[in-house]
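Removed: one protein chain of the complex. Kept in place: all other protein chains.
A and B are the chain letters, set down in written order, and residue numbers restart from 1 in every chain.
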Amino acid sequence: MKHLLSAGDLSRDEAVRILDTAEELLGVARRPIKKLPTLRGRTIVNLFFEDSTRTRISFEAAAKRLSADVINFSAKGSSVSKGESLKDTALTLQAMGADAVVIRHSASGAPHRLAHSQWTRGAVVNAGDGTHEHPTQALLDAFTARKHLGGDLAGRNITIVGDVLHSRVARSNALLLNTLGANVTLVAPPTLLPVGVDAWPVQTSYDLDASLEKADAVMMLRVQAERMNAAYFPSAREYSRRYGLDVARMNRLQDHAIVMHPGPMNRGMEISADVADCERSVIVEQVTNGVAVRMAVLYLLVGGQTDDTGPDTSGSTENIHSDNEGAR
Amino acid sequence: MTTYLIRGAAVLGGDPTDLLIEDGVVRSVGRGLTADGATVVDADGLIALPGLVDLHTHLREPGREDAETVHTGAQAAARGGYTCVHAMANTDPVADTAGVVEQVWRLGRESRYCDVQPVGAVTVGLAGERLAELGAMADSAAAVRVFSDDGKCVSDAVLMRRALEYVKAFDGVIAQHAQEPRLTEGAQMNEGVLSGELGLQGWPAVAEEAIIARDVLLAEHVGSRLHVCHLSTRGSVEIVRWAKSRGIDVTAEVTPHHLLLTDELVRSYDPIYKVNPPLRTADDVQAVREGLADGTIDIVATDHAPHPMEDKECEWSAAAFGMLGLETALNIVQQTMVDTGLIGWPRVAEAMSTIPARIGRVSTHGRPVAEGEPAHLVLYDPAASRVVEPADTASLSRNTPYAGRELPGRVVATFLDGRPTVLEGELQ
Partner (left out) sequence: MVAVPASARTVLDDQDISRALTRITHEILEKNRDADDLVLLGVPTRGVHLAQRIAAKMSQVEGRDISSGALDVTMYRDDLRLQPARSLEHTDIPDDIDGRVVVLIDDVLMSGRTIRAALDALADHGRPRAVQLAVLVDRGHRELPIRADYVGKNLPTSMEEKVKVRLAEIDAEDSVTIEAVGEGGQA
């Protein structure tokens, strides 16, 4: 695995490996010394063209807990500044020796361009590109759901509700959960489901109430009230009434079912304040798990041999020793 | 001026013939011709076609000389076998006055590589609010007959109606870039399964088809002729086919890239594949090929759209729309239409020379390859092939979507007014 660009690129084994690795790394937060030496000497660049304090801090914490050097680059990407955007920035970072670039951009496909151009040699991690994907979010969502629902997610019913059309979280989750064997249902008004969603490995429904009983987890997506100005729905009130998760709906969920949200929340729009703060909501835990999952991703991408480091030619007896010790 | 004796060319793919070119004219056509002092051009194995005429080219001058100039565009045209190109009006300043079109026309004459026929804008500044001085442009030295806001759609129904009516006075034609603007706000690629997957805003086929449907009915109502630019969907082909069956005077063009490429290429997020109208599905590609074969689509037009690399070497949504086309058009038509058996070389000559000249009312081009006709010719080797190399172009720009692809055929020579602009594959 050289890059993490899309949740759809992960095989079941790769996805489970990331989750299992994250499981082991979760404990680091509870130790007296919250650090591992593994990425010492590696340089991780956070290339955030879109504002996101929460995700950037999560990646920064993950990289620092692994002893990597972190460089933060924030640029307001706009068509005006595009001249000094992706390519030039990437070339500069390459000159600084970035081992991995974590990129968030408002343009779908920007991480792909970065990964497949010759502008940077390091690993590329997609931290959210336009309305396309947000793979580490899907991984931490799956990680959280797995912890609460037990075992792996095969056969579990996960319902995702909200603005699927504009949601990269929805896309990544639909792909990853399906890979892990879960049954995904997308609930939204017809205007917020993309053309061609029938080809996705999901069920779709326009009726939230009908989708509640069987759900093991309900994931609410952020819906911007401003969308009503482009006629996606008539008013915030109607949206909330038909597709919002309030206490009444929450009480119809099965006892073990959990409520998730990638954040930031529009309290009162897609989720009521009471639901956001209730016991079955794992929203805060999602954030904590995010650091462990991102540590796992960074470790698996640049913790071992990468293209830039080759076999060590000095001390060639090294490998034989490794084979014997620990009997691995 | 030099006299040329072309030996053994298969005119329109027929039997090998000799052509004697003298004083800008095809002096004689026959076998076993001789001429003292003539330069012999061995055309054994080559096809001779009338010089190609492009009804849709972007030469970028005035305003974007960093991407292309009339001169470099004309050179690229010559390399592609073209002897006449129609330069679209979306320059800076826009070609919406006699002054600008005459400037472009004059630059073309000075270049001497290709005849340049300027297209005039339909509306002032392409703003879609009021008509440009179409009559003044028609009366100018540039003798404009084709009017287009290409790049943008004349979306206001009343304005389109008036434009269609007005140009009847001087046998002009409105060439519509069919794209309903509200349905395509922020659009990036064809709307379909793939756009939902890739998270790119969709450009639905209906935005093209709805405008064409409206315009053919308007043209019928006011008794005008209409030309549809770069038709790209099955639905559009069907609407034009229906319109023609009703006797509506509509012509349509398809680009070489819409004959070959599909939206699957967008998976790479490489903006070299970003174009307007967007690359469509395999079914649409099949439909436009059939449309070109049965004449529903009259002509091939390149929509040659040069862009500097900084407008393509970026993320998709920030990139410019457009692809180069002049130097690969004939090769693509050979690969997709001739080598597949859908059409023969006579139809190629029609679609890429005769009919475009007729639509543009250019009397000196698209003429038959016959005695007494102006010597605008292209000699083409269908048996050759090449791997497309972006740096191997006369254009100032490099945005070809065919880089690394092997294409059949090679333009060996292009004659403009009996003078070679390209000989042995090289610009003269």
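The working rule: contacts are C-beta pairs under 8 Å (C-beta built on N, C-alpha and C of every residue); 3 or more make two chains touch, one makes a residue touch a chain.
Since this is a predicted model, take the numbers as computed values, not measurements.
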Chain not shown, its touching partners among those shown: A
Absent-chain contact - pick from A:Gly8, A:Gly196 or A:Gly303: A:Gly303
Hidden-chain contact residue, picked from the options A:Glu24, A:Asp51, A:Glu213 or A:Glu238: A:Glu24
Interface residues of subunit A (partner: the chain not displayed): 17, 20-21, 24-25, 27, 31-33, 35-38, 299-306, 309, 311-312, 317-328
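Keep this in mind: only the chains that are shown with their structure count from here on.
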Residue ranges of subunit A in contact with subunit B within the complex: 79, 82-83, 85-87, 105-110, 112-113, 116-117, 129-133, 165, 168, 171, 194-197, 199-200
Subunit A partner contacts - residues on subunit B that touch it in the complex: 191-200, 202, 204, 268-270, 310, 313-318
